[in-house]
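With one protein chain held back, the other chains of the complex are shown just where they sit.
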Amino acid sequence: MSFNSFGRVFRFSTWGESHGPALGAMVDGCPPGLELSEADIQPFLDARRPGQSKYTTQRKEPDQVKILSGVFEGKTTGTPVSLMIENVDQRSKDYSEVAKAYRPGHADYAYDVKYGFRDYRGGGRSSARETAARVAAGAVARLAIPEISIRAWVAEIGGDAIDMANFDSDEIGNNPFFCPDAEAAKRWEALVDGARKDGSSLGAIIACEATGVPAGWGAPVYAKLDSEIAAAMMTINATKGVEIGDGFEAARLRGEDNADAMRPGNEGPRFASNHAGGTAGGISTGQPIFCRVAFKPTSSILTPVDTITRDGEATEIVTKGRHDPCVGIRGVPVVEAMMALVLADQKLLHRAQCG
Amino acid sequence: MSFNSFGRVFRFSTWGESHGPALGAMVDGCPPGLELSEADIQPFLDARRPGQSKYTTQRKEPDQVKILSGVFEGKTTGTPVSLMIENVDQRSKDYSEVAKAYRPGHADYAYDVKYGFRDYRGGGRSSARETAARVAAGAVARLAIPEISIRAWVAEIGGDAIDMANFDSDEIGNNPFFCPDAEAAKRWEALVDGARKDGSSLGAIIACEATGVPAGWGAPVYAKLDSEIAAAMMTINATKGVEIGDGFEAARLRGEDNADAMRPGNEGPRFASNHAGGTAGGISTGQPIFCRVAFKPTSSILTPVDTITRDGEATEIVTKGRHDPCVGIRGVPVVEAMMALVLADQKLLHRAQCG
Amino acid sequence: MSFNSFGRVFRFSTWGESHGPALGAMVDGCPPGLELSEADIQPFLDARRPGQSKYTTQRKEPDQVKILSGVFEGKTTGTPVSLMIENVDQRSKDYSEVAKAYRPGHADYAYDVKYGFRDYRGGGRSSARETAARVAAGAVARLAIPEISIRAWVAEIGGDAIDMANFDSDEIGNNPFFCPDAEAAKRWEALVDGARKDGSSLGAIIACEATGVPAGWGAPVYAKLDSEIAAAMMTINATKGVEIGDGFEAARLRGEDNADAMRPGNEGPRFASNHAGGTAGGISTGQPIFCRVAFKPTSSILTPVDTITRDGEATEIVTKGRHDPCVGIRGVPVVEAMMALVLADQKLLHRAQCG
Partner (left out) sequence: MSFNSFGRVFRFSTWGESHGPALGAMVDGCPPGLELSEADIQPFLDARRPGQSKYTTQRKEPDQVKILSGVFEGKTTGTPVSLMIENVDQRSKDYSEVAKAYRPGHADYAYDVKYGFRDYRGGGRSSARETAARVAAGAVARLAIPEISIRAWVAEIGGDAIDMANFDSDEIGNNPFFCPDAEAAKRWEALVDGARKDGSSLGAIIACEATGVPAGWGAPVYAKLDSEIAAAMMTINATKGVEIGDGFEAARLRGEDNADAMRPGNEGPRFASNHAGGTAGGISTGQPIFCRVAFKPTSSILTPVDTITRDGEATEIVTKGRHDPCVGIRGVPVVEAMMALVLADQKLLHRAQCG
C-alpha cells in the first residue's frame, strides 16, 4: 500500500533524497535474536559505494551506516531496525539548468507533472542513491535467511555478454565490473572507458542466483515467487526488464526442451535442468532461484538531446556532473539485496501459513 | 498481504479451482456509479474462452459470468462487486496417474511440498482456468478507466515473430492467434498445428499497449508503474519474463540511442521515440505504456518425461488430456485484463495522493 | 487496504447485500490440511440465524452455506476458501419511502453523500445480513486455532446487566438472549418484548472471552492485540464502543488496584487477577483475552422521527418491516467470529516473525 515500502511480513521502507541530510531504511518484522551490528551491513554498502573506480560515478560517499533502533546487546529485538546513512558529498553545484529543463530518460518531467514540482538536486528521491538504503536493509534480510546464499554478477554490458564457459565465481570480486568471466572483464575495461570518454553510456544485464532456497516458498496466485521477484527488481532505478530462469528464451523452446525432468535424489528430486529458474506454479522447487535484470544505459550523457523547459519551450540539454557510465554495474549489490529481501519475506510468509 | 489479491485501492481477489463448482473474483474499491452489467464482462470472457479453435484446449466452458453483488439499478454502488463463473465441463477423468506422479513444469511437486497435498484435478488452483476470474475483474477495471485504450497481441510464437511492418490492429481479431500480422498468422497455423500433432507445445511472447494514460501515474520507489506491471504480468500462469518499453534490448543501446527526446507539443511534450515504454522514474509520461510478456511452452505434453512419484520413485509421465498447444495465445485477454487492473488502481492511487 | 477485507495473513473478505442474490466470504491464507466441511460452519450460522424467536427479526433465512473452493477431499488446501450463502427471503416490499427519505441512525444519508446513490433495499451493503458472511468465515478461523476456546454472551440489555454471581456458561444456549444468568434472561423476556410492542428498541453489551491463547501473540506498536480486537469489533454493525479487560473501569482504578500480580505457576506465571484482559503492551500474556462491545439500540423503530428527504425537504419517518428489537442479541455469534478471525491471524503472524 505504501509507496516507499516493500514486503509483506518482513517489510522495509526507505526514505531520503540525493541531496538531503541523510538516507535511511526501516526494517519491520525482522525475527528477534539475530546477531546484528553495523559491521554486518557495511561490507555490502562498500561494494555498492560510488567512486571506487573510474568506471563509476566520482561522487565520494563514505556511506557509513548507523543503527538507530531495534538492536539490543548485539541482537535484533523484533522491533523496527532503523538504519541511517548520512549524505556527505552533496557537492554544491549549479542546478539551475536541471531545474528549468527536463532531462530525457530521467524522472524530471514525470515528477513535475505528478507533484507540481520536484527536488531537482541530483534527482531528489529518484536518485540511485536511494539504493544505498535498500542495500543496508538487504544486509539485515540476509541474516534472516542464513540457509541461503545469494550472488549476482554482470552478465552483459552494452551487448557484450560473458561466456558461461569462463564462469568463475571467484572472479566476481576481482574486477570493477562484478564480472565472473576474466576475459569479458578485460574487454569491458575498454568498452566502458570508451563510453565514458565519449560522454555516452551503456546498459547492462545482471544475473542473480540464490541457492539453498527450500521447496515450498511462494504462493498462488498473486503472490507467486516469480511475481515478487519481478516486482522487487523492477523497483530498482534504470531497470526495464526481468526474467526468471530462461525467461524470454523459454518462449522460444518447445515443451519437451523446456521440461525440467525430475529423478529421485537424496533430499527431494534431482532435476536434470533448471529452465524454470527454481519455481513451478510460482513456488520454489528447491532448485536455485535464477533471474536476470535489464538495466538501460545511464540517462545522464554528454551528448546534447532535444528537450523542453518547464515552460514548454524547446531546448537542448547536456547532463554534466558525476555519473556512472554504466549504472547497471553498481546494480549488482542492489539486485542481491532485493533478492535477499524477497526471500526473507517469503520465508516468514511460508511459515505463517504452513507452520 | 493476501496471497490471492492484487491491487492497493482498486483491489481484486480471485478464488476457485479447475474442477471445483465455480470460480470467482471480488472487486473491491471500484468507484461508484459506473454502468455495469454482465454484458460488459462477457465479451472479454468469450475472447479467452477455451475450445474455440483447434489451436486451443478442447475443454468446453461457456464461462457465463454472474454478478452477485455491488451493482444496483445497473450501476456500481462502490461496494464489492462479486463475480462468479460456474465450471461446467469438468470432464470425469482418471486422475490417478497425476495424483501419483509429478508433471515437470507444473506446480504439482511444489504444491505437495508446500501444503502437504494438492487438488490434482486439472491442476486445482494452479490451473489457467483461474485467469477467467481475472478477465472478468479486468472488464470491471476497464470501466473505471474509460480514458484508456488497451490492446494486446501475440508478437511471437515458438521464436517466429511478427513483422511490425505488417502490423494491423484490425487483424488481431481476425485470426485465432490474436496476431496483428496476417502473414505471421498464416505461418502460425502450421506451426501451432504441427506442435499439437507432435504432442509438443510452443512458447509465445505477448505485447500490450495502453494509450491514453495521462502523465503522473505511478509512484516512487516501491510502487513504480514498471514494478506494478511486472508484478501483475508475472502472476499469470506460464509467464517467465516481462519487459517495459525496449526492455532487454535497451540494455544493448547506448545512452544517446535510448533517449526519448522531447519537443514542445500541444498537450504536454511530443516525444521523438518511446524506448522507455511510457514511464520515467516509474511514473507515466503520457506516452503509451508498452510491455512484453514471455510465456513458456505449455508444460503438458505427450512426450514422455522423466519424473518421480509422490513416494520418490523414478517414473515417466505423459500428460494426456485437453491442453493448449501454446498457452500464450489465450494469454492475450489475460494480459489486457491485468493491464486494466493495474491502471485502474494507479488512477485511484494517484488521485488519493495528488487530488 | 481493501475496504471489505480484514486480517493480515489469515485474511478474509466479504461481499453481498441484503437483497442481492447472495452473500459470501473468501478466506485467504488459511493453513492447509484442516478438516473442513459445510457441517463445520452451519451451526454457527444457525446460532446467528434470524427468525428463531419473537425477540429477533422475523425474516426467514435458511442461511445455508456452500463451500465453493479451497477444500479437497475434506481438507483445506491452503488456497482461498470461498463461501456463499444465498438470500432467500427478500420479501418484495415497497421501498419507495426509504428510497426517498433518510432513516436516522442508518447509513442512508452517509452512503448517498459518499457514493451519489445507494441500494436502499434492506440497507444494501450496510445491512446486518453481511454478518452472516463473517460468521461463516469465523467458523473456518476456529479450525485454525483448535487450542483456543471462544465464547461470548450478552452481558447487558437496555441497561439491565447480568449478575456475575449467577454466571453459568451452560445457560448461554438455553435462552434466546445468549444470557449466562437465568434470572436476567427471565427479566429480559419482558424487557425486550415490551420494547418490541412499543415499536422501540434496546441496546446491549456483549462480553467475549477467549481462553487458551498462549503468551506472545500480538505485536508492537500498531499491531497491538488490543488494537486488532478493537478494530475487528468496531466493524460490526451498530457497535459504538469496545473495551479490553476492565476497559473504562480501569480508568477509575488506582495503579495498585489495577495491577495483575504474578506468582510462579506450572506453565508460565499464575496471575492474581485479569484487569488487563489478557494483554500487556499489546501482546497476550497467557491469561484469557476478555473484551466487551457496546451495541446501540436498533435504529429501525416505529416511533416517528424527524428527517429529510433526498431533496432536502423536512419529513418524518417510521421504519416498518422486520427488525430486531435488540440487534445486539444476534451480535453474539458475530463477536465470537471476529475474535476467532483476529486470533487465527495473530497466530500466523506470530509464527511468521518468531518461528
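We just call them A, B and C in the order they show up, numbering each chain from 1.
The rule is short, and it goes like this: a residue touches a chain if its C-beta (ideal position, glycine included) is under 8 Å from a C-beta of that chain, and two chains touch if they have at least 3 such contacts.
The structure displayed is predicted, hence computed values, not measured ones.
Asks: Just one of C:V71, C:A132, C:L202 or C:I289 touches the chain that is missing; which is it?
Replies: C:L202
Asks: Among C:E73, C:D94, C:D170 or C:E256, exactly one should touch the missing chain; which is it?
Replies: C:E256
Asks: Can you tell me which of C:F10, C:F44, C:W153 or C:F295 touches the chain that was removed from the display?
Replies: Answering carefully, the residue with contact to the hidden chain is C:F295.
Asks: Touching residues of subunit A against the unshown chain: what are they?
Replies: 1-5, 7-9, 11, 13-17, 20-24, 26, 28-29, 32-33, 66, 68-70, 72-73, 75, 77-82, 84, 114-119, 121, 124-125
Asks: Residues on subunit C that touch the omitted chain in the whole complex?
Replies: Per the touch rule, subunit C residues meeting the hidden chain are 1-6, 8, 14, 102, 104-111, 113-115, 125-126, 130, 156, 158-159, 195, 200-205, 215-224, 226-235, 237, 239-248, 250-256, 258-264, 268-269, 272, 275-277, 279-286, 294-301, 303, 305-308, 312-314, 328, 350, 353-354.
Asks: To test your reading of the contact rule: which positions on subunit B touch the chain that is missing from view?
Replies: Subunit B touches the missing chain through residues 1, 8-9, 29-32, 78-79, 219-220, 348-349, 351-355.
Here, only the chains that are shown with their structure count from here on.
Asks: On a C-alpha centroid basis, what's the spacing between subunit B and subunit C, in Å?
Replies: Each chain reduced to its C-alpha mean, subunit B and subunit C end up 38 Å apart.
Asks: For subunit A and subunit B, let me know how many angstrom lie between their CA-based centres, rounded off.
Replies: Computed value for the inter-centroid distance: 26 Å.
Asks: Give the residues of subunit A that touch two or more other chains, as numbers and ranges in rising order.
Replies: Residues 1, 219-220, 353-354 of subunit A each touch two or more of the other chains.
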